[in-house]
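With one protein chain held back, the other chains of the complex are shown just where they sit.
Chain nomenclature is as follows: A and B, assigned in order of appearance, with residue numbering initiated at 1 for each chain independently.
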Amino acid sequence: MFAFIIRRAIQAIMVMIIISLIGFLVQQSLGDPIRDMVGISVSLEERDILRTKMGLNDPQLVQFFRFIKNAAQGDLGISYFHNKPALDVIFKKAPATIELVFITLVLILLITFPIGIHTAIYPDTKFAKYVLGFSTIGVAIPVFLTAIALIYVFSVELQWLPSYGRGKTVNLWGWETGLLTWDGLKHLVLPSISLTSLFLPLYIRLIRSEMMEVLETEYIKFAWAKGLKKHRVWLIHALKNTLLPIITVFGVEFGMLFAFTILTEKVFQWQGMGFMFLEAVERADTALLVAYLVVVGMMFVVINTIVDITYGVINPTVRIAGTK
Amino acid sequence: MKKLFVLGTALLLILSLGLIASAKTLKLGLDADPKSIDIHEQLSGGTLQFSHWVFDPLVRYAQDMSFEPRLAKRWERIDKNTMRFHLVKGVKFHSGNDFTAEDVQFTLNRLKTSVDFKGLFELFSEPVIVDKYTVDIVTTKPYGLVLNMMTYIFPLDKKFYTGTDDKGTPKDAVVKVGHSFAKTAFPSGTGAFKLTHRDHGVKLVLERNENYWDIRSPGNVDKVIFTPIAEAATRVAALLSGDVDFISPVPPQDFKRIQKDSKVDLVTFSGGRIITVQLNQKKNPALANVKVRQAIAYAVNNVGIAKKIMKGTATPAGGTSPHGYSGFSPDLKPRYNLEKAKQLMKEAGYANGFTASMMAPNNRYVNDAKIAETFTQMVAKIGIKVNLKTMPKAQYWDRFDERAADILMIGWHSDTEDSGNFYEFLAMCPDTKTGYGQYNSGNYCNKEVDKLTIAAQTETNFGKRTAMLKRAEKLIYDEAAYITFHWQNHSYGVKNGVNALPIVNAQNFPYLGDLVIK
Partner (left out) sequence: MNNWTRFKNSYFLYSFKREPVAYISFALFIIFVLVALLAPVLSPYDPYDAMMIDIMDSEIPPSWMDEGEERFFMGTDVQGRDLVSAMLYGLRTSVIIGLGAVIFQAVLGITVGLISGYLGGKLDSFLMRVADIQFAIPYLIVAIIASAIFQLAFGVDRFQQLAVPLLIFIIGISNWPMYARTVRASVLGEKSKEYVEAARVIGLNRRIIMFRHILPNTLTPVLVLSTIQVAQAIMSEAALSFLGLGMPISQPSLGSLIKAGFEYVFSGSWWITLFPSILLIVFTLVIILFGDWLRDTLNPKLYKG
C-alpha cells in the first residue's frame, strides 16, 4: 500500500510538471493581458512600461524559472482580472461548484435507487418499460439543452424559479454557502436538476442490472427459502450486495459529473470553477488558467487514488490497479 | 381557534408592515461590473457608471447634452485659460469629512498620475484654490472643452486618501498591478450611495447615503444589489423571471419580447458610439483606391443592418459624429446604392472584385459579430470576397494593434463628447510620436483633416470651431476614410414601476441616485 501511494505521488508530480510546462507555453504564445487592464486610448509606450513592470518583457527562460520557482512555493501567479492570487480566486469559487455537485449527488441517489430497485423487482411492468425508454432518450440529450429548456419553462414562462446565479449566500467559516438560505436553495434547483438528469439513465440502468443479477443468486434464493419478508430480502440482502459495484462506478463517474458542471455553470452563470475557467479563457487571464489546470490535475490524481484505495479496501480480492 | 386567528392576523399584520416599511431595493443586472473601485485606475464605461453612483462630478450631462451643475453650482470664465468654479457648501463625504476646493485640486492632480486618464488632462495645469469653496481650473492653452472635462472630476476625499496605509504604500497611489489602498478600501465619495460589499465579477452592493447633500434628488432607492450577467440571453431571462429589476444592455433580438411582456418595460436612449470598419490602405492596395472605398460605402446597407440586426435601436450613420455633436451634419446620409457601388468598382478597375481579410470582436459591441458577418455578405455582392474571423475582445485588440487584417472593426465613443476626439483617434494620419491616429488602422491620411482637427482643439469660438469640425467630417465622408454603420443606442429592460427614462442619458451612465421606484 505504501509503495502504491509513493508511486502515485511520483505520478502526480510528473503530471504537475507536464501541466505547468503546458501552462507556461500557453502563457507565452498568448496575447497581451495588458490590453484588458487599460482604457482604450492609453498609448503604446504606457502599455510597454506596464508590461516591463509585470516582467512580461523578460527573456522566456527567466520567466519560466520564475514561474517554476513560484509554483513550487504554491504561488501560481496573480489573476489579471481579479487582481488576487490565482489560487485564492479558485478556492473562492470552489464552494459553488462543490455544492452543486453535492446536491446533484444527493438527488441522483434519492431518485435512482428507488427507481432502479423497483424496475429490477418488477421488470415487466409498464412503468419499468417507460423508465428504460426515457432513460435511453435521456442519454442522447445534451445537458445544456436540458438546462435551456428548464430555464425557459420554470423561469421565463412560469416564473417559479430563478434563472441564474447562486442567490443569497451565507459565509460560514470562510465558506460561502447557498445551502442555508431559502433563496440560495431555490437557485440550486434548476442547475442541479439539469445535471442530475444527465446521470439518471446511467445509474438507473446500472442499479437495475446489478440488482437483477443479485436477485438471481443462490444467496437470495436461500433467503426466500428461509421465509424472510419480501422487503427484508430486497432492501437488505439484495441491495447490500449491489452496493460495491455501484460505489465503484460512482467513483469513476464523479469526474464526469465535475466535467459537466462546466456546461451547467455556463448556462446558469453559476459562479463556480467551471464558469471561472470559461471566463478566464475569454479574458486571456493566463495565470488563472494555469492555476486551474494545476488544481484540476491535482484533484483528479487525488480522487483516483482514493477510489483505487477504497476499492482495494472494500474488495481485497481485486488488485489495486497499477500495482504488479 | 380564536387564539390561532389572532395569531394569524398578527402575523399577517407584521408581514404587511414589513412590506410597507421594507426598503426599496434595486436588483441590477448589467453585463459587467467595474474593474476596480479606484475610479482613477481604468477609464471605462463601467468605472464611470460606478463613479456616478458613489461619487458626484463637478458637472454632468443632462439628457439634452447640456451641462447640469452638481458639486460645482456655477462657473464663469476668468480669462482665456482659466475658468472659476463655485462649489456647493456643506457637502460631506461618506467618511464624514467636509468637501472643499482642496479635494478638487487633489482629484485633478491624482487624475494626472493615472495612466488611463492623464491623456484627457494633458492641457490642464494645477488648479488654484481661491477660497474654501472656490477653485480656478487652469489650462496651458485656450481649450474649448473645459466643461466637458469637468464631467470626469469626481472629487475624492483628500483626507481619506492621504497618508500611508498599513502596507506602507501611499494612499493616493494609482496602481494597475498589485496592491493599492484605493482599490482595496471602500471609497469615500460624496455620492448618493456607499459601497458596502464587493465580490469582483459576482456581486456589488450599494447602500443609500443618508446624509446625501442633494436633497432635491427624487431618488428613493435604498439599496442596489448589482450582479454582473455577461451572457445576454441569461440577462433577459433574469429580468423576465423577476430575478433582477434593471438590465442593460438588452440584446436587440429580445426587444419585442420585453415590449410584449406586461410586467417589464423597455427603455432606449440614443447613444454616441459609432460602429465602423476600417480599410487598411497599406495592407491591401485595392483599399487605397478611393473609388473602391466609396464603392464599399455604397454597398453597405446600414439602414438594413440598423433595422434587422439592431431591431431599429441604432441610428444608421452617414458621418461619424452623432446628432448633438459639433461635427454632425444632416446632409451626410447613409448611401446604400448597389448599382452605384458596382459602377464605382468598374471605374476603379476592380470589376471582377478582389479578396480581403477581416477581423471583428464578438463580445465588444452590440451584435458586433453579426454586423461583421453581414458586412461580408453585402460586399460580396460587388465582388469583394472577405475572409472574416471573429474573436473575443481579449484577443481582438492584440490583433488590432498588429493590424492583422485588411479590414478591422472598431466602435468609438468620444470621451470628450466632442467630434474632435473621433478624428484624433480614427481619422488623423497615424503618428506614433504624437499618438494621433492611434486607432486608425486603415492608414487613411489627409493633411487637411489633421490641420482642421488640431486647430479646433484650441479654438474657443463656438461658431468657428463648428465650421472646422464640419469640414473635417465631410472630407472623411467623401473619401470614405472608413465605413460607418450606426450609432448604438443604449437599451435598458426594467420591471414595471422602475422609472428608468428620466435617469438615462447618451453617455450610458444611469444616474441611479435619482431613480424612483414605485
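The working rule: a residue touches a chain if its C-beta (ideal position, glycine included) is under 8 Å from a C-beta of that chain, and two chains touch if they have at least 3 such contacts.
No experiment lies behind these values; they were computed from the predicted model shown.
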With respect to the chain omitted from the figure, which of B:190, B:227 or B:374 is a touching residue?
B:374
Across A:68, A:156 or A:179, the one contacting the chain not displayed is A:156
Among the options B:78, B:138, B:175 or B:404, the absent chain makes contact with B:404
Thinking of the whole complex, not just what is shown, which of A:72, A:145 or A:170 touches the missing chain?
A:145
Among listed residues B:101, B:236 or B:449, the absent chain is touched only by B:236
Residues belonging to chain A that touch the chain removed from view
11, 14-15, 22, 25-26, 29-31, 136-137, 139-142, 144-145, 148, 152, 156, 248-249, 252, 255-256, 258-260, 262-263, 266, 277-278, 281-282, 284, 286, 289, 293, 296-297, 300-301, 303-304, 321-322
On chain B, what residues meet the omitted chain?
232-233, 236-237, 240, 251, 253-254, 256-257, 301, 304-305, 308-309, 359, 369-370, 373-374, 376-378, 380-381, 385-386, 388-392, 395, 399, 404
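Assume only the chains that are shown with their structure count from here on.
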Partner chain B, residues of chain A touching it in the complex:
31-32, 35-44, 46, 50, 53-54, 78, 81-83, 151-152, 155-156, 159, 161-165, 266-269, 271, 279, 282-284
Report the residues of chain B in contact with chain A in the complex, numbered from low to high.
35-36, 42-44, 115-117, 119, 176-178, 183, 200-202, 227, 229-231, 234, 237-238, 240-243, 363, 392-395, 397-398, 401, 415, 425, 432, 435, 438-439
